[in-house]
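Pasting a structure here, questions to come.
The complex appears here without one of its protein chains, the remainder shown in place.
When the chains are written out, they are named A and B in that same order, and each has its own residue count from 1.
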Amino acid sequence: MISTSLKTEGEVLLYPPTFFPRVITLTNYIQIASEASFPRYLLNSILIVVASTSIAVFTSCIGGYIFAKFRFPGKNLIFILILATTMIPFQTYMVPFYLMMKNLQLIDTYLGIMLPLFVTSFGIFFIRQNSISIPDELIDAARIDGGTEWSIFLNLILRLLTAPISAIAIFTFMFGWKFFIWPLIMTNSPKKFVLELGLTTLANRNAMDYGLQMTGAVFSIIPILLTFFILRKKFVSGITMTGMKG
Amino acid sequence: MKRALCVALLTLLMLCFGLPAFSRGQEEEILEKKGTIKIWVGWSLLMDVFDKVEKDYEAENPGVDLEIAAFKLRDFEQKLAISIPAGQAPDIFVTSEYIVPQYIETGYIAKPPKEIVSFVESKYDKLVQSVNRFKGPDDVKPGIYGIPHIGIARVIYYNKKIFRESGLPDRAPATWDEVFDFGKKAARYDAQGTLERGGISLRLFGGGSGIAEKFTIKLVQAGGTLLGQTADGKWKANYDNQAGVDALSFYIDCLHKYKIDSFEIKHDSDAFINGQTAMFQRELWPIPIYKSKAPDLEFGTSVMPSSKKGGTAYSTESAFVPKSCKNKTLAWDVAKYFNQPVYLKQWFETQGWVPPRIDIDYSDIFAKTPEYKSAFQFPEGYLLALYPPLTPVDEIYTKFAERISNAFRDSSLVDNPAGMATILKKAANETNQILKDNGLFGEGKVVKPTWVEAPKDIGYKF
Partner (left out) sequence: MGYSNLQKKKLRFVFFWISIIFLLYLFLRFIPIISTFYLSFFRWDLIRPVKPFVGFNNFIRLLQDENFKIAIWNTSLFAFIVVTFTLLFSLLVALALERKIAGGSVFEIIFFLPIVIPLVPISLTWKWIYDPTNGVLNYLIGLVDIPKQGWLINPRLSLGSIMAMTIWQRIGYNMIIFLVGLREIPAQFYEAAKVDGAGKWQTFISITLPLLIPITLYLTVMNTIEAFRIFTPVYVMTTGAQGAPASAVRVLVMDIYQNAFRYFNLGYASAESLVLFLIILLISLLQFGVFRKRGVLA
């Protein structure tokens, strides 16, 4: 994919094909980046994904921690219900959700695009798995020291959970970044297009220009790869904790 | 706690479903050039010219903001289906006659003002006018609902260089027998006998109705159509007959008897540009792409080869204004604006989309790109298969496509008309069931296939 994106237009169509570009060209990248609306799409994406990821990470942490460390009536039922929602693909309940959005007048708004990303069952499950191993004594000691539940969560738990939080952050970021179908349905004005939506259109405008289409695809995964490389160590140790204490 | 929860739940439910729809704005009669007009397009290729339209219109009318967005065709259909019934439609959308009937029938689309109707009736070719008549919920007879934007006829492409090398004449095959003959001479195989260069590239796979649309081309040449009207004006499958068997055997023969196409090679426009097939059938849009991206590709286009009859598939794209549009007068003004000759000629010249206007002189474009001509110089008795103006047409086409593409792979169908008839009969049962479910099925014989005879002179200046 990266190889094709670096090829000249002529070479992409060569037959028999070349595996690596003979001449490396950045024309495709320049063409996409110089598209007038490109910065706008990028900004929209960043805004939407960063905001929703932060919220999702927070809801996962507080939810996962509570499910791991507290007892309250209905706990198991709620937890199972939350997990059960992962069994249903989003596409199947998208239309009823859209009608709700319409009644709340949230169509074509940033909030409306972000909303479905505010919670993630995998996140809650993942943080719960990781919180179980936090010793109760540690939390009780903090309580005896006079910490409120909120300050314990904020100052103790979150600090202990940095690795799984990075993993969840990357997962949600990744999911949000490639979340195509909902922004497609929700956005009516090109000004609010996310990158993915804009790139699809852009690639489509150049039928049969596969180099440009591949460039679009590469462009759209760059932010994810960047995040991954920055948070790699944390992410890896976060993932390796999931399988535990099943 | 439980009660509080119940109350919260109920309130939420009411919030989500109970709110009444907001009242629609008053219809505005006076043209006030202020506000935003949203336009959605299902063909991203149209956007280059639309960008110019946007710039020009906004410069001439500083109070108006045009927001033109293009989507992938399937995404676009989906977006329309969700947003139009929800009252979230754009102010103008450009789409084909196989998508729009369901919205017109259910009353979501606004009728154009008289001025627009007479504009369409006087400036557009007869063909596109007859295709573009729809019946709304309050209509006695079908009428004009949108401004036709482009007319699309499918042609056959042939690679001149391959033809020359294979000792073939410099013209497309005129009959099916010639297709087989030319195809056999042009095809190349590798050492293991695998097809390397196809004689003709047929549409064999890929999701969706495209397969059925291309099949229709062969069907009409064999004397059938996918659907036909019965005496009572209702509908019925019209391919479970000799014509259907003939059309299917064309595919089977190409694949399994003469082996001039196969499942193992690249297909369609991509194969043609690489010289991997000698012929294929498509709309006109690849022409400008070939000219700019593969200047060495020598190719010609022609009307389709014929069997019992000559013919091809024909469809259009038009601009519609939904009822939910707040400022319809302005929307129609914009629609008329982008249907000016200056933009239409650009669409034609640079993108290969032919605006079906008889008042515009296209002779310079035809002179420069003669490959466009063949799409509209119809021989005597040439038939154009149309999309039936029915709501479930896409479902019928897609489901039929799936059955037929399964049949393509069945080599036992070579010279086996009974086997083909069985497959077509089963498919026709499915088609008729969909029609029944929609209250459209008619008993009795098909009296009117969904084709029209092509006008001898479409009215363009060549």
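Criterion: a residue touches a chain if its C-beta (ideal position, glycine included) is under 8 Å from a C-beta of that chain, and two chains touch if they have at least 3 such contacts.
Note that this is a predicted model, so its numbers are computed, not measured.
Novice: As a test of the contact rule: which chains in view would the missing one touch?
Specialist: Even though it is not drawn, that chain still touches A, B.
Novice: Can you work out which residue in B:Lys55, B:Arg409 or B:Lys448 touches the chain that's missing from view?
Specialist: B:Arg409
Novice: Would you indicate which residue among A:Thr85, A:Thr162 or A:Ser189 is in contact with the undisplayed chain?
Specialist: Residue touching the chain left out of view: A:Thr85.
Novice: Can you tell me which of B:Leu46, B:Ile68, B:Ile82 or B:Leu344 touches the chain that was removed from the display?
Specialist: B:Ile82
Novice: Of B:Thr36, B:Thr106 or B:Ser130, which one is in contact with the hidden chain?
Specialist: The single option touching the absent chain is B:Thr106.
Novice: Looking at A:Ile46, A:Ile132, A:Leu158 or A:Ala217, which makes contact with the chain not pictured?
Specialist: A:Ala217
Novice: Considering the entire assembly, which residues of chain B contact the chain that has been omitted?
Specialist: With respect to the unshown chain, the touching residues of chain B are 8-9, 12-13, 16-17, 74, 77-78, 81-82, 84-85, 102-103, 106, 108, 192, 194, 203-208, 210, 262-271, 274, 276, 391-392, 394-395, 398-399, 401-402, 405-406, 409.
Novice: Would you write out the residues of chain A that touch the absent chain, in ascending order?
Specialist: 1, 4, 15-17, 19, 59, 62-63, 66, 70, 72, 78, 81-82, 84-89, 91-97, 100, 115-116, 118-119, 124, 143, 148-150, 170, 174-175, 177-178, 180, 214, 217-218, 220-221, 224-225, 228, 232, 235-236, 239-244, 246
Here, only the chains that are shown with their structure count from here on.
Novice: Centroid of chain A to centroid of chain B, CA atoms only: how many Å?
Specialist: 37
Novice: State the interface residues of chain A toward chain B in the complex, per the touch definition above.
Specialist: Those in contact with chain B are residues 9-10, 13, 15, 95, 98-100, 102-104, 107-108, 184-185, 188-191, 193, 200-201, 204-205, 207-209.
Novice: Along chain B, where are the residues that touch chain A in the complex?
Specialist: Spelled out, the residues of chain B in touch with chain A are 15-19, 38, 44-45, 47-48, 67-72, 75, 78-79, 82-83, 86-88, 90, 269-270, 273-276, 285-286, 289, 293-294.
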